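Beneath this line is the structure, given in structure tokens, with notes to follow.
Note that one protein chain of the assembly has been removed; the remaining protein chains are unaltered in position.
In order of appearance the chains are A and B, and numbering begins at 1 in each one.
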Amino acid sequence: MTLARPHKLLLPFFIIMGLFFVLPLGLGLIYSFLKAAPYGGVIWEFSWEGYKRFFFVPDLSGVPVFDTGYLEIIFSSVKLAVITTILCVFIGFPTAWYMATRPPKQRDLWIVLVTIPFWTNLLIRTYAWILILRNDGLANTILGKAGLIDAPLQLLYNEFAVTLGLVYSYLPFMILPIYATLERMDWRLIEASEDLYANKARTLWHIILPLCLPGILAGSVLVFIPAIGSFLAADMLGGSKQMMLGNLIERQFFSSRNWPFGAAISVVVMGTVLFGLMLIAKRGQGIKDALR
Amino acid sequence: MNTGTNHHMPGFGMAAFLGIVFLYLPILAVLVFSFNTGRLVTVWEGFGFSAYADAFHNADLRRAAVNSMIVATGATISSTLLALMAAVAMHRGQMGRLQKQTAYTLMTLPLLVPEVVIAVTTMAFFGIIGLRLGLGNVLIAHIVFCIPFAYAPIRARLGTIPRSMHEAATDLYADPWRAFRHVTLPLLMPGITSGALLAFITSLDDFIITQMVAPPGAATLPVQIYNMVKKGIKPEINAAASLLLALSVAIVLLSYYLNRRSTR
Partner (left out) sequence: MSDCLVIESVTKTFAHTDAPVKAVDDLSLNIRENEFFTLLGPSGCGKTTLLRLIAGLEKTSTGRILLSGDDITSLPPNRRPVNTVFQNYALFPHMTVAENIGFGLKMLGRPDTEIATAVTDALKTIRLEQLGTRKPGELSGGQQQRVALARALVNRPRVLLLDESLSALDYKLRKDMQIELKRLQRETGVTFVFVTHDQDEALSMSDRIAVMHKGRIAQLGTPQEIYHQPASRFVADFIGICNFVNGGIFGLSETQDVGFRPEDAQLNNRTHKDGDLQAHGRLTHITYHGATTHFQITLSSGEKVTLAPHTAPDLTPDSEITFSVPADRLIRCAP
């Protein structure tokens, strides 16, 4: 039996989401086209200054000068997100493979093992790397005790640490979709390939990877999107020099007090995300299956 | 047999092992060091609970913990209820394509929009409408992003209940509400519980949205920990972090256990 009038049930949901999710996003969009007020907030006058700031930053005398600073931040955010995604594939694929080739009863255990970090607090997991990477942290202590180094290595507050943090945060998002695809795979194709004289490497390259492509792509989407908008990794592990788009946005709403610019960056990030998702929608069913 | 069992790839086993170690190393590091009695958290001095004692004596941490619990509980109850209603409406309701599409989009969008963007826009919005409910601001923001997490398990479970169940109930003289209450709801319980647990964890774990939306005094545990970390790492921070971690792990395990029991 179907509900003849589901609208009453959906109404609270629509109201809450409309009011406290859609409206704020719309407000953000509007803010990106307004003027910045001196101490934060906006002046309700139309202006392109939010978007212009990506390219033109006022110098000391207040004159807007072409500056690549923000573009560099965009570039390095994308770069880090891409590197993160690639590293996640390299670590995630073998892990997912291993999981999928365990006996069925064991597989449930592995899924739980991989999923637990996914649900624990991201802040704490990121903070944990500080404990490991800092000068008197776990890594340096072990390396020192093992006699491998004389002085502590600078492992924290650099791009290395941020990348590590990003990979760590989103690795489960890569493992699970690949695992899902592998689970559904027809393993007899591998046997057929080996029967036809392909060794393991060639089987991997010619048969397995293409079949797993939907899962890999799904995982890449699930890693890239949050990585692009990431805040915590760069903030806690990157020190003051490493900045990603997420940090940039946050800064505009606090210390820099340039809300329209912050809104503009948000729009750009959202645009990238939506663009990526549209690509997925075109690519279609295989990825959607893996995402489930 | 068309399963992957016994297909080996050289080196993949080692990679998987390293992968799992990688995933758990930080978590274990936090937990282990929380029992360190030394002031410099990562320099081991001895085993003890001094860090936990410091944490319990810290008024800010205590208040933050209470706030976290209040918000998480409130957000869980509200978002699970809303998600339940939405799931029943979307799965069993007759509605036009536009309405269905809108509902699905609204349900998935919070998962796709970067958290930072949600955080700043919500903060700006609260500012503009002058919403000053203290912890209530945090609660409202949490309800919004918890709904999709509560929704997924409920929707999945709903899909496993054949329509004939509800039909049989109405055929046996139950009006739609009683049919729901006596037949559908009990069968839905495992999904609702799962959804509630997920919502709880999600609310508990949130940082950036809470950070931007919470007025002074309304800090939750993650926010409080973050602020303290900025000033320097101290043992009580580590202890609080461990507790939060342990709570998350416990809830996930509980969720799995309940799931397996219900499918038996």
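Note that in this section a residue touches a chain if its C-beta (ideal position, glycine included) is under 8 Å from a C-beta of that chain, and two chains touch if they have at least 3 such contacts.
For clarity, every value in this text was computed on a predicted model and none was experimentally measured.
Novice: Would you mind listing the shown chains in contact with the chain that isn't displayed?
Specialist: Touch partners of the hidden chain, whole complex considered, are B.
Novice: In the whole complex, not just what's shown, which of B:A169, B:L197 or B:A240 touches the removed chain?
Specialist: Among B:A169, B:L197 or B:A240, only B:A169 touches the chain that is not shown.
Novice: For the chain not shown, which residue from B:H8, B:H57, B:R178 or B:K230 touches it across the whole complex?
Specialist: Result: among the candidates, B:R178 touches the missing chain.
Novice: Tell me, which residues in subunit B touch the chain that this view leaves out?
Specialist: Spelled out for subunit B, the touching residues are 162, 164-165, 167-176, 178-179, 182-183, 186-187.
Definition applied: only the chains that are shown with their structure count from here on.
Novice: Which positions of subunit A touch subunit B when the two form their complex?
Specialist: Going by the criterion above, the answer is residues 1-7, 9-10, 12-14, 16-18, 20-25, 27-28, 31, 41, 91-92, 94-95, 97-104, 112-117, 119-125, 127-132, 134, 136-138, 141, 168, 171-172, 175, 182-183, 185-188, 190, 200, 204, 225-226, 228-232, 236, 246, 249-250, 252-253, 259, 262-263, 266, 269-270, 273, 277.
Novice: Quick one: which bits of subunit B touch subunit A in the complex? Just the residue numbers, please.
Specialist: Residue list for subunit B touching subunit A: 2-13, 15-16, 18-20, 22-27, 29-30, 33, 40-43, 82-83, 85-86, 88-90, 92-95, 99, 102-103, 106, 109-110, 112-125, 127-128, 140-141, 143-144, 147, 163, 166-167, 170, 176, 198, 201, 204-205, 207-208, 212, 222, 225-226, 229, 233, 238, 241, 244-245, 248-249, 251-253, 256.
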